[in-house]
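Left out: one protein chain. Kept in place: all the others.
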Amino acid sequence: MDGIHDLGGVQGFGKVPHRINSKSYKPVFHEDWEHLGYSLTVVGGGLLAAYATDELRHAIERMSARQYFSAPYFDRIIVGTATLLVEKGLITQEELDEALGSHFELAARSNNPGRPAPARANTAPFEIGDEVQVRDEHIEGHIRVPGYCRGKRGTVLHRTTVSWPFPDAIGHGQQDAAHQPTYHVEFSAKALWGEGAREGSVVVDLFEGYLTRVEAAQDSLAAQTDGT
Amino acid sequence: MDGIHDLGGVQGFGKVPHRINSKSYKPVFHEDWEHLGYSLTVVGGGLLAAYATDELRHAIERMSARQYFSAPYFDRIIVGTATLLVEKGLITQEELDEALGSHFELAARSNNPGRPAPARANTAPFEIGDEVQVRDEHIEGHIRVPGYCRGKRGTVLHRTTVSWPFPDAIGHGQQDAAHQPTYHVEFSAKALWGEGAREGSVVVDLFEGYLTRVEAAQDSLAAQTDGT
Amino acid sequence: MKETSHDLLANTPSGRANALLKVMTERGYVPEGFIDTFTHTMEVEWDPANGARVVARAWTDPEFRELLLRDGTAACQQFGYTGMQGEYIVALENTPTLQNVIVCSLCSCTAWPVLGLPPEWYKSFEFRARLVREGADVLRELGEDLPDDVVVKVWDTTAESRYMVLPVRPAGTDDWSEEELAALITKDVLIGVARPRAVDLPRGTEGV
Partner (left out) sequence: MKETSHDLLANTPSGRANALLKVMTERGYVPEGFIDTFTHTMEVEWDPANGARVVARAWTDPEFRELLLRDGTAACQQFGYTGMQGEYIVALENTPTLQNVIVCSLCSCTAWPVLGLPPEWYKSFEFRARLVREGADVLRELGEDLPDDVVVKVWDTTAESRYMVLPVRPAGTDDWSEEELAALITKDVLIGVARPRAVDLPRGTEGV
């Protein structure tokens, strides 16, 4: 989904609150409840196996913009975890409200079933050096394509030797999600942010189903078009 | 700027809080401070002529995401107005803090000077029925192109008979901003949101400098490319 | 309200508005009476009843209708409904198979003198985010379930054109007066999220 969590390239954000090597990073947690974020979500997603990590990501993406931007990081994990446990029937909204002593605001429900990996499969896996294009898709459910690279062309640097369930399916609880490798695809900064961008690149880790091959002929035609 | 204010097409938002014809719309204001939003900004932008409307829009766009999404509408107008009056030297942060009795949070300062209308001027104004393309630009300062139509092609429905100062210039206080007409450009829903979109269209009101003409030859080449 | 002691102000929207008022007033920037006068304009003069009168006239006067569609500003000027945020008015003509709807995805622009100030829901993040992408769905949720053959055309107010929707005159209103017709035109109809229906209202004061 093109949600407010998709922050890459969004402008108007100020300085990152950090100076390099200024912190010892101990203690790891700064408030006495923070460890509960990861601990409880590992109970729910790991020990109880109630949901996949992509479902947790999707639950957090479904938080309202107000809630998302005002909640500290581990609070978002708690809200996402609580949302999924309620949706899976393992706990209830009423229990949460009673334990909290007031209304426990959860993320919005999803009315989207997710989708399997695109049917138009590639004839063969991509190889290092291949030119690929990110499909110009507008998916309402969970997806792991940041908006800034949608429709853009890049170069394959690596194909993973392991496969994982397709996020758009497993993120909606589809246990039969197809497993695919991902590709490290490098996009030039100019391709992403326009000709005025400083030299550099961004590498995005993309599932096979998000990509199509750029054929040489198509590439040549497009170059003519771009040059018009 | 690609800011968090650019909400068109962002997903994850729930139901619009309204039922048609359920309200009399009186009284217009629901809290006794709300009228101050527009009143005070009309004093600042109108009576004092301290800033243009596009500068107010830009000031509001510069609010932090947390502040933007948690502030009610007229509060955003107040914060934008206060920000500009401080930046223009008509009031001070200290006066605001003292009047409020605590820190009055303003929008972030802009370190961007804006830009004049693109130099590559069109040879002639566009006419009704012309195919145009929104420039694929990534502008850090104020701009009035919603992200969802950037780089997209549409059809001109209307050219305004009046010209206005180019937002990217006047929004940064450039008094010599070029004046341009705007065009009502219609984009098909499928062009904006993909082939799965329901039939329909969106018309965006775009300054001449945001547009380029789609030449017939280019159009034909692109059609071949798209079809590959 | 304008003489708020500063230790009474909380750091809330109300507090911030009154703090800014205090600073601007002390600086001498706010003319005596300006806020009351301008607030009266916002609360009373700018009203959807204005747009309703324009629509009713267009329904009953073919020449005016032609003018409204050709030069909305000139047409509204005949009623005095121009000025601030009404400098360039464009009327959008519905047909039985076309529904125009207005939004401002980037902020909240609206034709104040014709429609009145934008309502809260129009300025909501939900409406701004969703209308351009899923117009028909949003209208159905709002209560206007359009037939399948009606196409939604969304107008995003991203520059200085200020829109008003000219709806289709409902059937069965042939002998209605302009005043009676105007009573069918609500703010929601002028924004385009609702269509006027003759059955919605008792006709005029006679209760027909």
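To keep things simple, chains are lettered A, B and C as they appear, and every chain counts its residues starting from 1.
Note that a residue touches a chain if its C-beta (ideal position, glycine included) is under 8 Å from a C-beta of that chain, and two chains touch if they have at least 3 such contacts.
Keep in mind that what you see is a predicted model, and the values were worked out from it rather than measured.
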item	value
Touch criterion as defined above, residue of A:78, A:117 or A:178 at the omitted chain	A:78
Chain A residues touching the omitted chain (full complex)	5-11, 13-21, 23, 25, 27-40, 42-44, 47-48, 57, 60, 69, 71-75, 78-79, 81-82, 85, 90-91, 95-96, 98-104, 144-146, 148, 158, 160-162, 164, 167, 182, 184, 186, 192-193, 198-207
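Keep in mind that, in the parts below, only the chains that are shown with their structure count from here on.
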item	value
Chain at maximum distance from chain B, centres defined as averaged CA atoms	A
Approximate Å spacing (C-alpha centroids) for the pair chain B, chain C	19
Chain centre separation in whole Å, for chain C relative to chain A (CA means)	39
Shared interface positions of chain A, touching two or more other chains	65
Per-residue overlap in chain C, given as positions that touch at least 2 other chains	125
